[in-house]
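Have a look at this one before I ask anything.
Only a single protein chain was left out; the remaining protein chains are all shown in position.
Chains here go by letter, A and B, matching the order in which they are written, and residues are numbered from 1 within each.
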Amino acid sequence: MTSAPTVQPKFLPSRHDLGLVAVGFSGGQTKAGVDAAPMALIEAGLIQQLEEDLDFSVTYDGQVHSYTDIMPKEDPDYRNMKKPRAVSAVTRALSQQVYEHAKSGKFVLTLGGDHSIAIGTVSGTAKAARERLGKEIAVIWVDAHADINTPETSGSGNIHGMPVAFLTGLATEKDEDIFGWIQDDQRINVKKLVYIGLRDIDRGEKKILKEHGIKAFSMHDIDKHGIGRVMDMALGWIGSDTPIHLSFDVDAIDPMWAPSTGTPVRGGLTLREGDFIAECVAETGSLIALDLVEVNPSLDIKGASDTVRAGCSIVRCALGDTLL
Amino acid sequence: MTSAPTVQPKFLPSRHDLGLVAVGFSGGQTKAGVDAAPMALIEAGLIQQLEEDLDFSVTYDGQVHSYTDIMPKEDPDYRNMKKPRAVSAVTRALSQQVYEHAKSGKFVLTLGGDHSIAIGTVSGTAKAARERLGKEIAVIWVDAHADINTPETSGSGNIHGMPVAFLTGLATEKDEDIFGWIQDDQRINVKKLVYIGLRDIDRGEKKILKEHGIKAFSMHDIDKHGIGRVMDMALGWIGSDTPIHLSFDVDAIDPMWAPSTGTPVRGGLTLREGDFIAECVAETGSLIALDLVEVNPSLDIKGASDTVRAGCSIVRCALGDTLL
Partner (left out) sequence: MTSAPTVQPKFLPSRHDLGLVAVGFSGGQTKAGVDAAPMALIEAGLIQQLEEDLDFSVTYDGQVHSYTDIMPKEDPDYRNMKKPRAVSAVTRALSQQVYEHAKSGKFVLTLGGDHSIAIGTVSGTAKAARERLGKEIAVIWVDAHADINTPETSGSGNIHGMPVAFLTGLATEKDEDIFGWIQDDQRINVKKLVYIGLRDIDRGEKKILKEHGIKAFSMHDIDKHGIGRVMDMALGWIGSDTPIHLSFDVDAIDPMWAPSTGTPVRGGLTLREGDFIAECVAETGSLIALDLVEVNPSLDIKGASDTVRAGCSIVRCALGDTLL
């Protein structure tokens, strides 16, 4: 049984106003089905839980956006990227949607979709936080993967493995139709990026993480220190005076609890650790936005309801639900 | 392979004498089958293990009590409670049974049955400890649930969600046939109550826990500190000079290892953590009584033997079995 959260938000005028964006987009990778996640999460009762149990006033346009009207007619590979114009167009539109919620002081919850959509969500909150609060945001990226490949280091060319590169400016592009629309005030600082849960990193990504001194807690670190101390360290790195955008890839959770996802990797977070991470971030009072991505109910049908429940649980915990 | 425990009991004259009460009672909730648990545990070899491996002399009347002779003919709901007279009559009789074992200096092991039976077991040991030792007992309640609803805060009216309220005097009733038989010397002090494993608490219960400053370690606390430090804190709160009654609801264990129980909740203790809790309590030398409740072999048939094995393992660990 849940009850209304008691933590007062530091960077939001009210703890009740939440803007929800549902993004039915799967173009950042190759497996169909991840676009059905927002509806599965909503049908599992997520909005009702936010309103009734956690006392949020949810602003939601009632539709899962698939952005079919802005899809490019032709979209050949470019610099090794697959569907670059489609992902660019969708994330640009999403960035604007998220920006508008965030600019008006709402907490922004985005339900994906594959992780490429974070190019839209993070750029939207980064810009709004600069304008509304005069602050750079921090990003906590919970994921089995680092998603920081540049088009050149990527093996697959799938853009859901590249969002952090575009958001940090490690990858740039002049063509406005292929992420050239991303401006400096929509970018984030690599020093304010923290990874949790990493366990499947490409060789080129390891090099990037090291060269840029990016803070990353792998599963090895979680085993070494325990998730309690890891969260202390992660939040200590960010500091108490920084708004936080939490981008949560459900594949961070071990396939034992969240099997229905496109690129599952063994040795992941327990369900308890996933909820714990979200709870700790909620306790800071600094959280201003949350993405939940990569739930794919069409993969591992038997495990789909477990995966959806894990997703709902993470969202509730990040939004202040507590056990006691 | 087990071996005889070496810890000397602080509050029992001999470490060998154990009184066993088998309670085949399911009236504190609505699902049939939990009354079959004592026989399932015994058939799995539990008594033999206590005698041969752990060197106990077991006093057992050889029967699983179903108390059919004292069941009320009519038992309408009262103050929202379901089967109030039946649960009252059974726990009153059980309280006397437990009291007699405890008064004679025996360790008391009670195999449930649903958790309503703890009204009988704890009241029995509380009274005996006052008389025999001149001491208030502490209670460690290991459970996914707090079981501290009053008749008025309870949603379901099932009494297995209320035992702690009656035991602490937070709920009282004058009618002797409906728990009016509980006297002050059978009650426990809320300051000597410690919860471990909580993760599904009703809103009214959260309020009670806060208002009375009751010590409770939720799954969040276990993730934050690790089970090792949580046990240090739990046992530190109780102190070394207090007899302990351990009331272990098998639903504290995650359904992955103990699925056959009436109200399973995800995100629970691992089997290892469950055993560890029991081992730590055993190491104090202060344990004087143990309840093992809510095993229901008729639910999740496939997982029944796992659940029974988990139950046997918890009992053995609490009675001094060690790995090394």
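In this text, a contact is a pair of C-beta atoms (placed from the backbone, for glycine too) under 8 Å apart; a residue touches a chain by one contact, two chains touch by 3 or more.
Keep in mind it's a predicted model, so treat the numbers as computed, not measured.
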Task: Residue, one of A:Leu198, A:Leu246, A:Cys280 or A:Leu324, that touches the chain absent here - done: A:Leu198
- [ ] Have a look at B:Leu111, B:Ile227, B:Ala289 or B:Val308 and name the one touching the chain we're not showing.
- [x] B:Ile227
TODO: Have a look at A:Val164, A:Ile196, A:Met219 or A:Leu235 and name the one touching the chain we're not showing.
DONE: A:Met219
- [ ] Can you list, in ascending order, the chain A residues touching the missing chain?
- [x] 198-203, 206, 209, 216, 218-220, 222-226, 266-267
Open item on the list: For review purposes, identify every residue of chain B that touches the missing chain, sorted by number.
Closed with: 1, 3, 226-228, 271-273, 275-276, 279, 309, 322-324
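As a convention for this text, only the chains that are shown with their structure count from here on.
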Open item on the list: I'd like to verify one number: the distance from the centre of chain A to the centre of chain B, where each centre is the average of its C-alpha atoms, in whole angstrom.
Closed with: 43
